[in-house]
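The excerpt is restricted to a subset of chains, each kept in its original location.
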Amino acid sequence: MTRHVDTVKDAETTPETDQPYADLGLKSDEYQLIREHLDRRPTSSELAMYSVMWSEHCSYKSSKVHLRQFGEKVPAEAKDILLVGMGENAGVVDVGNDLAVTFKIESHNHPSYVEPYQGAATGIGGIVRDILTMGARPVAVMDPLRFGPADAPETHRVLPGIVAGIGGYGNCLGLPNIGGEVVFDPTYIGNPLVNALCVGVVPHDRIQLSAATGPGNHVVLFGAKTGGDGIGGVSVLASESFDDGDGSGGPNKRPSVQVGDPFAEKVLIEACQELFEQQLVVGIQDLGGAGISCATSEMASNGDSGMHVWLDRVPLRDSTLAPEEILMSESQERMCAVVAPAKLDAFMAVCRKWDVEAVVIGEVNDSGRLTIEWHGDQIVDVPPKTVAHDGPVYERPYARPIWQDALQADAPTKLSRPSSGDELRETLLSLLGSPNLASKSWVTDQYDRYVLGNTVLAQPEDSGIVRINEDGLGIAISTDGNGRYGKLDPYAGAQLALAEAYRNVATTGAKPLAVTNCLNFGSPEDSDVMWQFAETTRGLADACLQLGVPVTGGNVSFYNQTGETAILPTPVIGVLGVIDDVARRTPMAWDADGDSIWLLGETADEFGGSEWAHLRGHLGGLPPKVDLDRERLIAEIAVAASRDGLLTAAHDVSVGGLGVSLAEMALRSGKGARIFLPDGLDPFVALFAESAGRIVFVVPRSEEFRFTDMCTARGVPAARIGVVDSELGGLEVQGHFIVPIDEMRTTSEATFPALFD
Amino acid sequence: MAPIDSSHIPPIEQPEKPVARVVVDVMLKPEILDPQGQAVLGALTRLGHSDIVSVRQGKRFEILVDAAPDAAALDQIASTLLANTVIEDYTIHVEEQ
Amino acid sequence: MSARIGVVTFPGSLDDQDAARAVRIAGAQAVSLWHGDADLKGVDAVVLPGGFSYGDYLRCGAIARFAPVMQNVIDAARGGLPVLGICNGFQVLCESHLLPGALIRNDVRKFVCRDQLLRVETANTAWTSDFADGQEILIPLKNGEGGFVADQRTLDQLEGEGRVVFRYLHDNPNGSYRDIAGITNDRGNVVGLMPHPEHAVETLTGPSLDGLGFFSSVISQLVDA
């Protein structure tokens, strides 16, 4: 079997050769653009690089024009806290004490559909490397997930594997899982969402960037060997250059699934920590999508330099790989670093200590070009910026869907509402047992939340909190995203998602600082979907500006649909907060008898997109009203009251309404409470409406004056709605019903085991 | 002595003589990364077994059947339950008893 | 001078820093020991921490057993050095034959992380002397392969010699025979258990402070000795 490699010389001498650009997903004008950049036809290796780097996933060609808003509508607060902004692997936020925090969410939706366990596992692996790349030590992960109906066979095929994969990889890395989401909706049935968040901590002076600078510096590839993982369509190229008579080996056998090796990643993390500590790298980049193509072109482009790579030096797991495939391979657990010659020996010594394979594959130069050779032949010679940053940009057409008005007009007013005490009680129990609200411990008990010994709050608390230094400095993170609200009004839906994550962080006593996001949508070539996307980004950017929390980075996942049906527009928003002393975090469980229960904010008759309507198969109307000024004020109260020691517990009110929030507090604490609903409000609305901008606070009697003063000063309505009473053994809604804690617990905890065991 | 929870004591199996023993071997496809095999190879190398060039780790199922085994049914079991054919290959051997 | 307690780090160890923190909180000095370095640095006791040594591929603890540091740990343990194996450390102790039996995949076939109630069956070991016989303690449990198994004779022998140190209460999380959560060797200096005492040493991060008793036990024995 002989293999002819398409060289730069070949490309110059055979300009007319037909190239399978369409099979690689490139449009003919994109192919023409490549020819213009190069002033000749691309070699097959160059074509491979451009095709993946210009894919939607890597180039953001459909979303870029909308994402720009995050860089334009920047809140004033950003300049005080953002050490590294959007555009790097992950944003870096100053949290004081010479420490910074970096966090990001990424999607691994499609791989997790194909092979749930490995898809989800490698999703965790990928986001952890993004955080590692910034010079940080990863300290926690979270996993926002979306599935089809809980009782659908398809959900049973994917959910257990996805959960096991997230646990299998994250647990083995020794990263506590401190939160996430499990949401069910029919639109996700053929397209589950697996989003993964990682957060890391880095001292200011150790922040790393992914720029290749310093001519003469080495380019080192380290970590796992390169195999034929995830090279998909690029095999077309490789097969064209094969004299592939016997059909054995070669591209047709390339795996479509990437298998993760968490142990390899764990030692990579430890090795990188030592490299950073000893200051042995000039620049560093993880290998994720588009593998070596991405890492080399981005680093050279970021460093405004040139780079030469000897591709045949890449350690291979499969010796039959063609150069195009090596360039594209998405094999996991690999990193690429730029290292000064004087530090190379020390670099290699660290890698040897951790048994991490490391090889010099290239050198930085000042040619301004990325050149790659393969056994002496030049196969790539490109300006790196044209690959990494100057891809095509599309203004995809978008328009408000014709069905949007009808959807908004179809408010859930015709559904019959419970009114008697028994009916209200049954409604509460049915919500507590519904898959979206039931106890998620079947899932979260598969995740290690203790490892590293710094987890102060984890699920089911409003946000996860980890301690990040010996003085008790901590960070809080929450993710949220209600696709049903997004469908009813994507602008408001994005703002509600942000508001909820922001509120959750504040509820635990942390000051919200910064935002990351993962935007999960259907096809950008559908003008309805594109409108949802445009509205979402506009809503999110406006809300971030108003709440004073900058977007630090994120990820876009398009083409999430089952056949022609797009998923609900699902922005998953992560908010990071800081708390100066984790000992004052506010938990959700109330404790002392006699403490007062207060509700801040206002409740309106808002059921559009609610869980109650969802359980009746209804989606229509408008989502809850957004009031960002109110959100800001109640967050201020949550943080200030925690700082002043006025609170024993707090919990935000969102999906399922006040009734569900109170039940969750009772379940968490094991103690009951007596609740008195305000006069003049329909008890059903009081208990189950999903109005935003509300938090339940639990305040000792002795602190009530100070607490109410705080609310009055900010003009936030506050109502005393109950008192903790362990004698009751349950939640009593005075004048309506009482429900024992045991009954609520059985209902809440039975759902997942009944579905998935 | 502490009370013993007998549910954790394995039952003494008294099977009737089964008709056939079926062995299903499941191995990762050759192109799929095998971190377990790699780990074993690493350990063997550290222990000085330098002549071992590759190790792959898979699963072995021993199944006892008390009716004449049905090849099609076995293949279906192997391909849908025992092996994940996205990443694994399998082979089936039947030994009549 | 305070006691010096070594904590071994294998590649893939995860709870080594936590074990070291627990040692410090209990008032001893934590000394880190590296798997590739046979030297025990003259420590007074050793903790083999939790994690996934070498990825726990093959069998948990099977590869770590051959690490250079382990030969000295094994010899010293046979000579009476107090050794505590937590989770993966317990698995390493069984694979090294310092403790009988083995740990297999949980009967529920899932990783289980939860707060677990245990009964301390004997205070007569280096790591439990500060507890009372029969005392109930609450510490985190988190493992995928925590099912303790051994043949009937071994189990009877462990029971008969009072070497079952911890038993799961209420709900056996992993199918361990006879609800066994931890055992000791015939001298009582080597103890292994699946749950994690090092995660129950601070109110802020653990469900109780019950884990401190493990470390205070060994420290008071070292002081008395």
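For clarity, chains are labelled A, B and C in written order, and residue numbers in each chain start from 1.
Convention: a residue touches a chain if its C-beta (ideal position, glycine included) is under 8 Å from a C-beta of that chain, and two chains touch if they have at least 3 such contacts.
Computed from a predicted structure; not experimentally measured.
Chain composition of the whole complex (per this structure file, using the shown labels): A x1, B x2, C x1.
The rule is short, and it goes like this: only the chains that are shown with their structure count from here on.
More C-beta pairs in contact connect the chains of A-C than those of the other pair, out of B-C and A-C.
Averaging C-alpha coordinates per chain places the centre of chain A 36 Å away from that of chain C.
Separating the centre of chain B from that of chain C, both taken as means of CA atoms, is a distance of 31 Å. Taken residue by residue, chain B touches two or more other chains at 35, 38-39, 42, whereas all remaining positions touch fewer.
Among the residues of chain C, those touching two or more other chains are numbered 54-55, 57.
Within the complex formed with chain A, the chain C residues making contact are 11-12, 14-15, 17-18, 21, 50-52, 54-57, 110-114, 140, 142, 144, 196, 198-199, 202, 204-206. The touching residues of chain C, when paired with chain B in their complex, are 54-55, 57-58, 63, 66, 121, 152, 159-160, 164, 167, 172, 175-179. Within the complex formed with chain A, the chain B residues making contact are 28-35, 38-39, 42, 84, 86-87.
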